[in-house]
Every structure is written in structure tokens, then in C-alpha cells.
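Shown here: the complex without one of its protein chains, the others still in place.
Let's look at chain A:
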Amino acid sequence: MKSYKIYLAIIIIAFAVYTLFGGTAHQAVSGASLESPSLTHPLGTDDLGIDILAQLIHGGGYSIFLGIFSAGSATFIGSIIGIISGYIGGKIDHFLMAVCDIITGMPQMILLILLGAFLGASYLSMIIVLAMLSWPQTARTIRARVLFIKEHDYIRYSKQMGTPLYAIITRHFLPPLKPLLTLAFIKMMSRSIMMEASLAYLGLGDPTSKSWGMMLNKAMAFPGIYFTPYWKWWLTAPLIALVCLILSLMLLSKEIEV
């Protein structure tokens, strides 16, 4: 097993175990403020005296599940629209592809900030916004693939024999699309995590959440953090964790791609 897979597994398991046992340590004040790392607080505490490791454990899962939900819904929407567009073709195809073009043509980050501001910065709205922005890429790849598969005689045969559309889609199109969809899913996941972190860093995330981006934001907001030794654990811990997560997902997608 590759180390990046172990890393991903650790984040998920740690989050799951932590949440399962009703962990509230990422919100509760458990020590003095700005403690250095010790046995009780391995990564020290922040300015409010909350344990940083607990925040890290909670924030990792938060990020991954945010990625899974937003990428999942984007893949779902993208594949449906891609199949409809490619299989039915004609005017519907033109229309759907135009919508795709419009969404991809807009500056994503700005749109994200705007939508985030309008919809409010909750976990759910974050997922919806991320999904809305990422489906067009999937739709395009799926559509191209569907156009290729559609030309096979067996599809014409199925159509002529009256096989219902849902059976044609689930039996003929989805199996060969599966590897494409998995790849798109993982790529979108890392993109979503990155975007959420960016938003949070800019202070546009859910202020009550303890995501890694929000931790970074809080740490950076501490006046003169670089003049104190606190940045070594308060700032670097979430940063390294985040970089490693993005890298791990990229490595995973690379492996699937080959």
C-alpha cells in the first residue's frame, strides 16, 4: 500500500472515530491559550486555548467529506447531462453544451466568492456551489465518450429492438464510463478541497467551521504570528496536512489514469 493511501485512510478513520465518540475537543477550551506542544496537547493550543490536533483531526474529515459530496453530486449531474447530450443530440445537445460553455467561461474563484456571499457560508451551500461549478468538465468528457460509443452497431441494435433508455444507459454506457467517472470524481474532489480552503483562508468560509482553511485563516489573523514561535505548530500543521491531502489525491488520480 502506498503511503498516500495510508495518509488518506488515516484522515478518514481518525475523523470517523473522533466524530463517532462525540469529539468536541475542537470546539472546547481545554487549556491555556497558546500553549506549546506537550503530551496533553501534542500540537499545542490556539489563542482561545483549543487543542490544535483535535482541530486538525476534525478539519481533515470535514475537508474530505466536503470533497466527496461536492464531487459526487458534480459527477452525478455531469454524467447525466453528458449522456443526455451525447445520446439524444440535436437541439438539447446544443443547449446543454452552451450552458457548459458559459459556466466554464466564467472566472470560477470570483463566482465562488459571489455565490458563497449570496447563499451564506454554510456547509451545504458550499457543497452546492462547488458542484454547480464543476459538473461541466465531467459532462464534456462523458459526452465525447458517449458520442463514440453511440456509433457502435450494438447501440443501434438495442434501440431498434426496443430496449428501454434506462437499460441502454445502465447496461451499455455506464460500464465503459466508470473509469472516466472515477477519475473525474477524484480530480474534482481535490479541486473542491482546494477551493474551500482558499475561500476559508480569505475569510469567506463558514466562520463556525473548523476546516483546515479556517485554521489557516485564524492563525494568519493572529497579529504578528511570525514574531512568535506559535506559527511553527499553529500555522504549519494545517498547511502541511492540506498540501499532503491535495498531493495524495493527485497521486491517486494519476494511478487510476495509468
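Please note the rule applied: contacts are C-beta pairs under 8 Å (C-beta built on N, C-alpha and C of every residue); 3 or more make two chains touch, one makes a residue touch a chain; residues count from 1.
Note that in this section contacts and distances are computed from a predicted model.
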Inset, instruction - If you had to name the missing chain as UniProt does, which of "CotJA protein", "dihydrouracil dehydrogenase (NAD(+))", "Nickel import system ATP-binding protein NikD" or "1,2-phenylacetyl-CoA epoxidase subunit PaaD" would it be? - result: "Nickel import system ATP-binding protein NikD"
Legend entry - Absent-chain contact - pick from A:Ala144, A:Ala167 or A:Ala221: A:Ala167
Legend entry - From A:Phe95, A:Tyr157 or A:Tyr226, residue that would touch the chain that is not displayed: A:Tyr157
Inset, instruction - State which residues belonging to chain A touch the missing partner chain. - result: 152-154, 156-158, 160-164, 167, 171-172, 175-176
